[in-house]
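Okay, here's the structure, questions in a sec.
Up next, chain A:
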Amino acid sequence: MKLHYYPGCTLKQKTTALDISTREAMRRLDVELVEPEGWTCCGAEYPLTEEKIVGLAAPIRTLRQVREEGGDVVVTTCSFCYSVLKRANKAIQDDPLKHKRVNAYLRDDIQIDPLTKERTTDFADYNGEVKVLHLLEYLRDTVGYPKIRERITRDFRGLPVAAYYGCRLLRPQKEMAFDEPDSPHVFEDFLEAVGCAAVDYPFKQECCGSYLSVSLPDAATEASYRVLRSAKMNGAKAITVTCPLCFYNMDHRQEAIKAAYLDFSGLPVLFFTQILAWALGVDKELLGLGEHTVPAAALFSERPSTEVRS
Partner candidate 1 sequence: MFEPQIMCFLCKWCTSSAADAAGTSRLHHTPNNINMRVMCSSRVDPQHILYAFKEGADGVFLGGCHPGDCHYVEGNYKTLRRITLFKPMLRDLGIDPKRLRLEWISAAEGKRYAETMTEFTEQIRALGPLHLNEKALVQEVVKDE
Partner candidate 2 sequence: MTAPLSAKNKEKRIGLFVCHCGVNISSVVDVEKVAQVLKDYPGVTFSTDYVYMCSDPGQQMIIDTIKEKHLDGIIVAACSPTLHEKTFQEAARLAGLNPYQIEIANIREQDSWVHTDKEKATKKAIKIVKSHVAKARQNENLDPIKVDVTRRALVIGGGVSGLQAAMDIADHGYEVILVEKNPSIGGKMIQLSETFPTLDCSQCILTPKMVEVSRHPRIKLLTYHEVESVSGFVGNFKVRIRKKPRYVDETLCNLCGECEKVCPQIVPDEFNQGLSFRKAIYMPFPQAIPGTFTLDAEHCLGLNPVRCGKCKDVCDKKAIDYDMKETIVEEEVGAIVVATGFDLYTMQALGEYGGEKYLDVVNGLEFERILSASGPTGGEVRRPSDGKVPKSIVFVQCCGSRDTEKHMPYCSKICCMYTAKHAMMYRHKVPDGQAIVFYIDVRAGGKSFDEFYMRAVEEDKVLYIRGKVSKIFKEGDKLIVWGVDTLTGKKVEVEADMVVLAMAMVKADGVQDLLKKLKIATDIHGFLAEAHPKLRPVESLNAGFYLAGCAHGPKDIPETVAQASAAAAKVGDLFAQKELIHEPTVVPVNDELCSGCGICITMCPYSARTLDPERGVVVVNEILCEGCGACAAACPSGAAQQRNQTDNQIFSMLRAMLRE
């Protein structure tokens, strides 16, 4: 079956590993991912003031394109994209003023016919018809973890992995939470379904430093260190993320972390889709493991170490 998929800008440039592994994994689950024609960057940050309505135009334009192509669901993997798309969609549904103004901005936009590539400018108002789902949500509710368990061809043999939710996946709780907001388990359930042992640790929802990585690198280093340390202390052999920025802060920053905190000895950072893809039998070469700063390839071995599921 076909499913609309919004990769977002980072996945096309710097973090292709997330994009490739997502596609490969979903193909094994009989889902063909389709990108909406002419999608653009979502803006990365949902505008938090009532007056920055123009920031909603980009995500809404993409969602409208999904609707024009007959899609009623769009999935994303990047937490930032997910947050912006879902919140913008909700704003259009709930706030008549935003609905009116964003649709007014976009009315004269250019529409591209997917078949003929013909361009038109006649648009019906977008009313929030498309449902925005995170891939984890889609795997849980639509595919179903039992089905994933059936399709698995490789066994992680209970590799202890920490699930990292970060900031945007479930917050703000009022709008975003698709799981128990203060004690979530959707990510852990996913890890268990693919044969890993989910590690419970208290920092799974703490911030990694986010965009302060650029303006205040030391603060981001410390924030990422705290998360990694907590995961490691609780026995994790790897940490999984959904977001390219979390990945950057935790993976690319590990040299800096090791330099600043001598007790820290490193922890591989994985995308959840890499784990899924490998478990479903995707070739290791297709997981984009070359993008990792902290070597992670050893975790994907046909005969994983001595870890045995208890």
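The rule is short, and it goes like this: a residue touches a chain if its C-beta (ideal position, glycine included) is under 8 Å from a C-beta of that chain, and two chains touch if they have at least 3 such contacts; residues count from 1.
Quick note on selection: all candidates are chains of the complex that A comes from, given by their letters.
Please read all numbers here as calculations on a predicted model, not as lab measurements.
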Chain touching chain A (counting every copy) in this complex, out of 1 or 2: 2
Touching residues on chain A, where the partner in the complex is candidate 2: 180-183, 200, 202-203, 230, 233
